[in-house]
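Missing here is one protein chain; the remaining ones are kept as they sit in the complex.
Each chain gets a letter, A and B, in the order it is written, and its residues are counted from 1.
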Amino acid sequence: MVGFAILWLLPAVWVLVTSLKLTENIIRVPPEWIPWPATLVHYGEVLFSSSRTARIGRAFVNSAIVSVGTVALVVLTSAMAAYPLARMRFRGRNVIFALLVGSLMIPNAVVLVPQYILTHRLGWLSTYQGLIVPEAAMTFAFGVFLLRQFFLTMPAELEDAARIDGAGPWRIFTRILLPLSQPALGALAIFAFRSAWNDFLWPLIAVNKPEMFPLPVALALLRGAYSSESYGPIMAGATLSALPLLVVFLLANRRIIEGARVSGLKG
Amino acid sequence: MDRTLTKVDRRAFLRAAAGATASLPVLTRRASAQPKPTISYWNGLTGADGKIMDELIDQFTKDTGIRIEQQRIPWADLYAKLQVSVPAGQGPDLALIHTIEVPHFANDGVLEAIDESRATAKGFRADDYLPSTWQGGVYQGKRYALPLDVPQHLLYLNVKVMREAGLVGSDGKPKIPASRDELLAMAKQITKGDTFGFSIGTVNPGKYTWGFQNLLWQNGANVYAADLKRAALAEPAAIEVAEFWGAIHAQHKVALPANANCRDAFIAGKLGIWIAGSWNFTGLREAKVDFAVSPVPRLFKQPVVWSMPHQFTFPRPKAADNAKRDAAWAYMRWISDHVAEWTLKAGQVSALRKPHSDPRITGDPVLRTLLAQAPNWQGGQPTPKWVAAENLTRPVIESVYIGQKPAAAAMQDLARQINALPD
Partner (left out) sequence: MVRRGALTPYLFLAPGLALFVAFRVYPLLDGLRLSFTNARLGRAQYAFVGLANYERLLEDTRFHASLVNTAFYAVASTLPILAIPLLLAVALNRGIALRTFLRSAFFFPFTLSVVTVGLTWLWLLDPVVGPFNYYLKALGIPVRSWLADPTTAMWAIIVTSVWWVTGYYLVIYLAGLQDIPRELYEAAALDGAGGARAFWAITLPLLRPVFLFVFVTHVIGSFQIFGQVFILTQGGPGDATRTVVQHLYETAFQNFFLFGSASAMAWVLFALILVFSLLQFRLLRGHTQY
């Protein structure tokens, strides 16, 4: 079993190993698993763009800004929307919820072209908001669904007590509901972060300025004409792009898997 | 509305006047009085020649103080991005494209027309250039581009591989195929195990349309008929070429897999005879491959050589910026003045004629061969639908290459698809 797991990880190891090899050793057959002599030249090239092909360093920053922005927007709007849907009675509640759940079935490809036109008209092409807002809109319905489920499981007594003390809905929301929802909020945040960090198709068409490319697009455009020269930098770029999520994963291993579990079982 | 128009007119006039004065020979002195602009420059030189372009750009910045934000994007993605970014007002200040892209970009309003008198004032004159390259920048009577160099095809022979197959003469020179049959026979002799005899193209030989076009033209065929309206790919001459395309891989199995990297294979000694772009040879020298070159052999009726000059263009900007435009002109002027270096280091023959008599260039056997091919150069047809037709062609010739579709049926289907392209 352990052997199988190691086999499973070999492709990732191969990427790492390739990124550390000298260019002339990369296309050597039989494949060498120990990069010796090892070099960081590809990482330098890709980060400090002395070759100017792809500014991975800048792409990193772009991805970070977009991902964090998306998470903030999604968590805020989803939580605010889930609260009344879980805890209040009002006209249109069921219709709105049904719409949101139904929208989960809409493939992103269907809105691609009109979303592009809309983003263009707003002047948001190649901007951070042009990436954050549509991405957040994509995840919003799921976020509402997830959080509403969670809010429903919370005991009403706490809110009743607060109401008796004279707290208004906003205070109840911020002082009681949110702090107690950390697991679900965390799960949503991680889900939204991963979704935004790895989004490929939308940034591919919505970003025209190379300095605004997020990581996946910058990586994809690294595929130059000649593999033996591009693969070093490509593998270095790929390793770098995996690092943040790897770090987050190692640190928050439980939380992420919990998040996957929650998103799965309540679905 | 009217008032705004007049305001813009006045501003435009003042700008034009300022621009005109700035373009006088007093340029250098005046330019040094203003802060230097930074211009964005897109091209698809993702291979070894990209690094040479980097060096030249650095030197340009040292000489003039103008900074260039170069962005290299693989050609296919570059053209898609240009098409999408310019209407959004986010295109670059300068773009290097292939000649064949000029008609459709010009037609779609992606490129700004270049005033001929302005070009002359900047030192770009018709007489200095090879006629085919100079003409390539013109579409429907207006100029949109100025040429830089002439990438073209060349025949590469891996001496080591051919020696092992017994195809190297006592003088150490590999045998050169003079016909299709001879080529196939030689290729079969070379093909053994994971070594292949013959391939066309740098990467993804299955859908290498430039190679396919080279062969079409050798056989007197073309994508469009002379009226540039109807596809001519269902003609017998074109089908004959398609059959050869399928024969080298699906039938005789002497060519690399459809998604292989021929350049790597050639360097690694897994490919013997190779028709590919001239932009590869400096990289081969760096990798210390023992190789010889020869003009593209006459596999069909004429020894046509595919050529595709690179052209400098001005994508339509959101708003006119004279400082940036002048900086772009300065760069074009500078690199044209230094094009001999570009030829020597990147291996691309210049569109300018003067460097062709430079002894350093005529002394290089490969460059000499490239120059000698000039009478046989041919390029794509100047119709805006050329690129769309090429996009349709790729999967079709790939399916012929892998033997998934018979040549005649594939070409007929392709002709139908091309004829169905909307205007």
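Some points to look at:
Definition applied: a contact is a pair of C-beta atoms (placed from the backbone, for glycine too) under 8 Å apart; a residue touches a chain by one contact, two chains touch by 3 or more.
Model, not experiment: these values are computed from the prediction.
For the chain left out of this panel, the touching residue among B:T46, B:Q152, B:T202 or B:N261 is B:N261.
One of A:L40, A:A161 or A:L246 touches the chain omitted from the figure, and that residue is A:L246. Of A:L22, A:I96, A:M154 or A:L180, it is A:I96 that touches the chain left out of the display. Listed residues B:P92, B:G136, B:P151 or B:G206: the one in touch with the omitted chain is B:G206.
The set of chain B residues touching the chain not shown comprises 76, 80, 83-84, 86-87, 108-110, 194, 206-207, 256-261, 264-265, 268, 270, 388, 391-392, 395-396, 398-399, 401-402, 404-405, 413, 421-422. By the touch definition given at the top, chain A reaches the unshown chain through residues 1-2, 5-6, 8-9, 11-12, 14-15, 18, 26-31, 73, 76-78, 80-81, 83-85, 87-90, 93, 96, 100, 103, 105-118, 133-134, 136-138, 140-141, 144, 156, 159, 163, 168-169, 172-173, 194, 197-198, 200-201, 204-205, 215-217, 219-220, 223, 227, 231, 234-235, 238, 241-242, 245-246, 248-250, 253, 256-257, 260-261, 264-265, 267.
Here is the rule we go by: only the chains that are shown with their structure count from here on.
Rounded to whole angstrom units, the spacing between the C-alpha centres of chain A and chain B is 38.
Residue ranges of chain A in contact with chain B, taken from their complex: 24, 27, 29, 50-53, 120, 125-126, 205, 208-211, 221, 223-230. By the touch criterion stated above, chain B contacts chain A in their complex at residues 42, 46-48, 50-51, 54, 69-74, 77, 81, 84-85, 88, 90-91, 202-203, 261, 263-264, 267-268, 283, 287.
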